[in-house]
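The block that comes next holds chain A.
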Amino acid sequence: MKLLEVTDLVTEFHTREGVLRAVNGASLALERGEILGLVGESGSGKSVTGFSILGLIDPPGRIASGSVRFDDLELLGLPEESMRRVRGKRIAMVFQDPMMTLNPVLSIETQMMETVFAHEATTPQDARRRAIEALARVGIASPGERLAQYPHQFSGGMRQRVAIAIALLHKPELIIADEPTTALDVTVQGQILYEMQKLVRESGASLIWITHDLAVIAGLADRIAVMYAGRIVEEGPVAEVLDAPLHPYSRGLLDSVPAANAGAGRLNQIPGMAPSLLRPAPGCAFRERCTRAEDRCCDPPALTQMNGRAVRCCNPLQGA
Partner candidate 1 sequence: MRFRILLAAAAATVSLAAGAAELVVGLSTPITSLDPHFHNLTPNNSLAKHVFETLTRNDEQQRLVPGLAESWRTLDATTWEFKLRKGARWHDGAEFTAEDVVATLKRVPLVPNSPASFAIYTRAIKEASALDKHTLRFRTDKPYPLLPNDITSVHILPKKIAENAKTEDFNSGKAMIGTGPYRFSEHVSGDRVVLVSNDKYWGPKPAWSTVRFKMISNSAARVAALLAGDVHMIESVPTADIPKLAKDARVTLVSAVSNRIIYLHFDSGREKNSPFVTDKAGKPLETNPLRDPRVRKAISKAIDREAIASRIMEGQAQPAGQLLPETFFGTSKRLPPEKYDPEGARKLLAQAGYPDGFGLTLHTPNNRYINDEKIAQAVAQFLTRAGIPTKVEAMPSAVFFSRGSKLEFSFLLAGWGAETGETSSPLRSLLATFDTAQGMGGANRGRFSDAGLDALISTALTTIDDTKRGLILAAASEKAIAELQGLVPVHYEISTWGMKKGLSYKARADQYTFAFEVRTGR
Partner candidate 2 sequence: MTVYVLRRLAQTLLVLFVTSALVFGGLFLVGDPVEILVNPNADQAEKLRAAAALGLDRSVLEQYWIFLRGAFTGDLGRSFVFGRPALDVILERMPATLEIAFLAMLISVCLGIPLGLYAGLRPADPLSKTIMAGSILGFSLPTFWVGLLLIILFAVELGWLPSTGRGPTVEFLGLQLSILHWEGLRYALLPATNLALFKLSLIVRLTRAQVREQSLLDYIKFARAKGLPRSRVIGVHLMKNIMIPLVTVIGLELGSVIAFAIVTETIFAWPGMGKLVIDSIFQLDRPVVVTYLLVTVFMFIFINLVVDILYSVLDPRVRLSEAKG
């Protein structure tokens, strides 16, 4: 049985201009211990998908339909208290901007211990001990002393380590990491990426690593899901998708990675702009920007499954 199965998830925001479908029928699946890379341009709905799984969509947003199965639980429609017991305990999340994630006016100690107490009735001594352990595990020197400090006394990279330590406190079964390295210095990015991978492998947790950077995914993930305009347009084992993408959008993403075309000396940006999520045109959302677009792309493409891969395209690259 899969650990997580997201099916036809629709999440919308009621804005002044109208209803904005940030996630428009996305489906995802994840085995225990598996690492899934969720990639896509900024605004494609990756973060909203992550928050939807955790039930952290606030008005004016709402999850309109779909299902989020986690282990044997249906998370959509779960009572708030049951959902709370899942958050931070069985599913943890690491956010993009470490400067904003920690509460600036609470000490690291408070923010870690409250996380322990949120799910376990234990002694303060025990909670403290576990906090120190968790900090040590993410590579923070003299964790006992750092515990008493406040977020502003930590660098960005260190704060992200703290956030990761908090996420790992309860040995969650699933971690959703929403671009956890994007806001960091390049040198720090590598370290965090490495440690995160190590910790996840050690703990046997599953990981959804959200990023817009394919290069990161290549060395990290088992599978990859490409998201475009609120839908998953391609999904499959990471090596296969990166070697031979089926969807023209995946191809475009690959071409725009600097390392991939270092020899060519130029970057192939995908032409055009991401489509409006407010009033989506019928048919394939990528149509306007696609070099392979044909008349039949005006009908909504179905998800085609083959050999453990899936693609949502009428005219895929390796004409299956």
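Simple rule for what comes next: a contact is a pair of C-beta atoms (placed from the backbone, for glycine too) under 8 Å apart; a residue touches a chain by one contact, two chains touch by 3 or more; residues count from 1.
Quick note on selection: all candidates are chains of the complex that A comes from, given by their letters.
Quantities reported herein were computed from a predicted structural model and do not represent experimental measurements.
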Task: Of 1 or 2, the one touching chain A somewhere in this complex - done: 2
- [ ] Could you pull out which chain A residues touch candidate 2 in their complex?
- [x] 51, 54, 56, 58-59, 80, 84-89, 92-93, 95, 97, 100-107, 114-115, 118-119, 150, 152-153, 163, 166
